[in-house]
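All protein chains but one are shown at their positions in the complex.
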Amino acid sequence: MIYAVVSIAILMTMVLAVARAVKGPSIYDRVLAANMFGTKTALLLAVISFLFDRMDFLDLALAYALINLVGVLAVLEFVEGRIESGKGKLDD
Amino acid sequence: MIDVAIEWLGNTLLIVGAASVLIGGIGVIRMPDLYSRMHASSLTDTMATLALFSGLMLHSGFTLATIKLMAIMAFLLLTGPTATYALANAAFRSGIQPPSSTNTNNEEKSAP
Partner (left out) sequence: MTIVFALFLLTLLVVTALAIVRTKNLFVATMLLSIFSLLMAVNFFILDAADVALTEAAVGAGVTTVIFLSALRLTSQFERGTLASSRWIAVIVVVITTVLLISGTINTPNLGDPNAPVHQHVAPFYLENTEALMGFPNVVTAVLSSFRGYDTLGEVFVVFIAAVGVMFILDARQGTGPEYELPVDKGLKHHLIPRAVGGLLIPFMLLFGLYVQFHGEYGPGGGFQAGAIVATAFILYAILEGERTALKAFSRNAQMALIIGGSTLYGAVGVVCMLKGGTFLDYSVLMEDPVIARQVGIIIIELGVGMAVCGALLSIFHSFAARKPVEHAK
């Protein structure tokens, strides 16, 4: 019961993150929303695995927590590469 | 008796975690500026992770699931601030300045 309530709360936050990703005026808002969505997914997976009482599903949350970082670091490298090669900043 | 107390404490931590996730999510929608939204999002990264995973660990006792939850919590706490740093650095170097109306020093200098 408590797990269902918590997972509904996390799902509503994911809806808010998608709203920010769709609405965000600049690109960095969308990257922020994508990263936030990723960590919420890891939390949701952990809570749902307790809700359905399948403890071996915690491996997915662990994999997800490790992999989430790579996307944002790739964005940072992309932006730096553009600034160094002189193409200017990313415009929306 | 102690089991009831531990379960009750775990439920409280889960409710605190769910509340902080929601508050952070509302903050991301309503804050006026990119940097303020990053503060709101980092609330969901750190506070919600600590509270939710502590609650889940109390509910599951001394099993393998607790070790896995500790590992997930450690990795989420490590990678959350790094992602915020990387994003803020990318945004600042691309020229997005914090707006001067939220700069409470009342001086003309923008962020260093």
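Just a few scattered comments:
Which chain is which? They are A and B, in the order written, and residues in each are numbered from 1.
FYI, contacts are C-beta pairs under 8 Å (C-beta built on N, C-alpha and C of every residue); 3 or more make two chains touch, one makes a residue touch a chain.
Values in this document were obtained by computation on a predicted structure and should not be read as measured data.
Listed by residue number, the positions of chain A touching the unshown chain are 4, 7-8, 11, 14-15, 17-18, 21-22, 27, 30-31, 33-34, 37-38, 41, 44-45, 48, 51-52, 54, 56-57, 59-60, 62-64, 66-71, 73-78, 80-82, 85, 90-92. For chain B, the residues touching the chain absent from view are 75, 78-79, 81-82, 85-86, 89.
Basically, only the chains that are shown with their structure count from here on.
Chain A and chain B have centres, each the mean of its CA atoms, that are 12 Å apart.
Partner chain A is touched in their complex by these residues of chain B: 11, 14-15, 17-19, 21-22, 24-26, 28-29, 34, 37-38, 41, 44-45, 48-49, 52-53, 56, 59-60, 63-65, 68-69, 71-72, 75-76, 79-80, 82-83, 86-87, 89-91, 93-96. Residue ranges of chain A in contact with chain B, taken from their complex: 2-3, 5-6, 9-10, 12-13, 16-17, 19-20, 26, 28-29, 31-33, 35-36, 39-40, 42-43, 46-47, 50, 55, 58-59, 61-62, 65-66, 68-69, 72-73, 75-76, 79-80, 83, 89-90.
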